[in-house]
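Report on one structure; see the data block that follows.
Excluded from the complex is one protein chain; the other protein chains are retained at their positions.
Entry: chain A
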Amino acid sequence: MASSSGNDDDLTIPRAAINKMIKETLPNVRVANDARELVVNCCTEFIHLISSEANEICNKSDKKTISPEHVINALESLGFASYITEVKDVLQECKTVALKRRKASSRLENLGIPEEELLRQQQELFAKARQQQAELAQQEWLQVQQAAQQAQMAAASASAAQQAGSSQDEDEEDDL
């Protein structure tokens, strides 16, 4: 597949994610490969469409950042009003999660452990863990070295013993 223009145009939603969605929407239906590819590209096109429209709406307002309201208005004006109810549910969920997070962090603060302190403690733990790792690695290395030395010594004494008793062995072999 040849890409037309710059890198930005090659940005698409991952095929696997699209396949999964199609499968959930049309279970037990076979989908042609070129149809799948097309859906992937349609998604990109849709995102551009919504972004551009929302951006225009945003520019007309006095805001600099595209807000959920701008997106919702964009959906409306582009004929996707039927999506708005479900999309608003997600917005509600976002707000609930954000609220929970704020409560959670204030609870932490009530314990007397503000975020900066937690960060510091985390860094400390990391540093400790790193040190322990290093010490462990060093110990292991020493053990390996010792083992190697012992093996060497054992080998050396074994060959020395062999040399000492070698004449005896030769006599024995002749007898076989």
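Odds and ends about this structure:
Definition applied: contacts are C-beta pairs under 8 Å (C-beta built on N, C-alpha and C of every residue); 3 or more make two chains touch, one makes a residue touch a chain; residues count from 1.
Here is the rule we use: contacts and distances are computed from a predicted model.
Its record in UniProt calls the unshown chain "Chromatin accessibility complex protein 1", which is the match among "Transmembrane channel-like protein", "Very-long-chain (3R)-3-hydroxyacyl-CoA dehydratase", "Chromatin accessibility complex protein 1" or "alpha-1,2-Mannosidase". Residues touching the missing chain, restricted to chain A, are 8-9, 11-14, 17-18, 20-22, 25-26, 28-32, 34-35, 38-39, 41-52, 54-55, 64-68, 70-72, 75, 78-80, 82-83, 86-87, 89-91, 93-95, 97-98, 101, 115, 118-119, 122 (touch as defined at the top).
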